[in-house]
Structures are given as structure tokens and as C-alpha cells.
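For this depiction, one protein chain was excluded, whereas all remaining protein chains were kept in their positions.
For chain A:
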Amino acid sequence: MAASGSPSVFLVSVTGQIESGRFPGFDDLYCKFCFVYGQDWVPTAGLEEGISQITSTSEVSPTTLIWNFPIDITFKSTNPSGWPQIVISVYGPDFFGHDVVRGYGAVHVPFVPGRHTRTIPMFVPESTSRLQQFTSWFTGRRPEFTDPRVVAQGEGREGKSLWAPTAAHPQQLGHPLVLINWLFLLGYGHPTRTQNPLLTSSIHLFSLSDQGAFSRLCDHLLQRSDQGHEEVGL
């Protein structure tokens, strides 16, 4: 797969934190994270999974839950296919004190080196059966995925949401914020700046909370990428 004479293995190092989340109406939440990646990828160092503390809002931050939960992992691969995704699931107690899922979300680890902030929309599955909807409302228990990794997979979503009788319509709830700081990529193909797109660095800061922000973000990114190209000399 590699060009002749060039190293074919490259490393992706991810450090950062699950910083905070907004879940209107919910409190005392904790989050779990794990990584989903392709066959050619191997984690070489760091933790693949973790569970945070249970956090609640306070006078200082009445709407945002702060986790400040660090992530530090390094992957090795020969092929960008199957690029790692971080899967985050958030749980909290219901009225009876049982742990109930409050959101699932996934995002790719950044493709370009630099400091990145990602706002991840969170989903919970919803039962398509009216009876199950009623029982879940009555008992406070929500449908859950047995393995949260399904949110990082492209297959089987229609089966889960539309046609199967015990299926799930993910509803979107909150917005945990993941802050992924630095990403280093080494030695894929010829690691020269002009030839390897992965080695151009940029800063992307965004929030998807409203459409105005989205269009501003697009404008901002367009400007950034123009500048980036000038700097790199493309």
C-alpha cells in the first residue's frame, strides 16, 4: 500500500478532555467513552475506555455540567480507512435512582493536527411500539443499546429506527462538549508538507447550536482554509 521506500506506518496521538455538557432538565450525570476503529488500527498506548465522575450543576455553572475528564491515547495504523471514532454515552439516575442513559454520541478523531473543539449532538433511542413507549414513560426506564459502539457504525441504523418492531428513533437531547487538543501524525506516505494533507495544521472552533453559528462557521472555515493554503504554499 505504501509508496516504495517510504514508511507505511503512521501514528495518531490524541490528547484532550471531555470538558462539559448541557442536558436541560437532567443532573447528576456521568459519561463513558470508548473508541471504535478499523481492522488496520492498533492502540499502542493509553486508555481505550473510561468512566467519569458523577457531576452536577452548581451556582457557578447552572446549566453546564463539568466533567473535565482527560483522554490520552495513541493509535498506529497503515491505512486511514477505519479512522478512530470516539463514542460517548452519558448516564444518570432516574426518579427511582436507577441509572438511565441520557445520550449517545460519536465523532471522528480530527483528521488534521492542531487544537480542535467538537460539540457532539447526543441521542437516545425511542421505542417505536406505543405500548413500550407507555411502559417506558410509566416505569421511567428507557430503551438502551446493549453496545454503545453501534452509534459509530453506518450499518443497521434504518433497522434500528424504522422498521424493526422493538426499534429506536434516536431523539436528540443534549450537547456534551469534547475538547480534543493535539494530534500528531507521522509518516504516512512521504511526509512533506505539500504532499501530505494530514500534516497541514489548522484550528477549528465551532458550535453547532444554531444555524447562524453554522453559516458563520462555514465562512470562518473557508477563510481559514484559504489562509492555510497560502501558508503551506499549495
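Rule of thumb we're sticking to: contacts are C-beta pairs under 8 Å (C-beta built on N, C-alpha and C of every residue); 3 or more make two chains touch, one makes a residue touch a chain; residues count from 1.
By our rule, contacts and distances are computed from a predicted model.
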Name per UniProt, for the chain absent here [options: "DNA-directed RNA polymerase subunit", "Mitotic spindle assembly checkpoint protein MAD1", "B9 domain-containing protein 2" or "Eukaryotic translation initiation factor 3 subunit I"]: "B9 domain-containing protein 2"
Of A:20, A:55, A:85 or A:127, the residue in touch with the unshown chain: A:85
Residues in chain A touching the chain absent from view: 3, 24, 38, 79-83, 85, 105-108, 110-112, 120-121, 123, 126, 128, 151-155, 157-158, 160-162, 168-175, 189, 194-195, 197-198, 200, 202, 204, 208-211, 214-215, 217-218, 221, 225, 228-229, 234
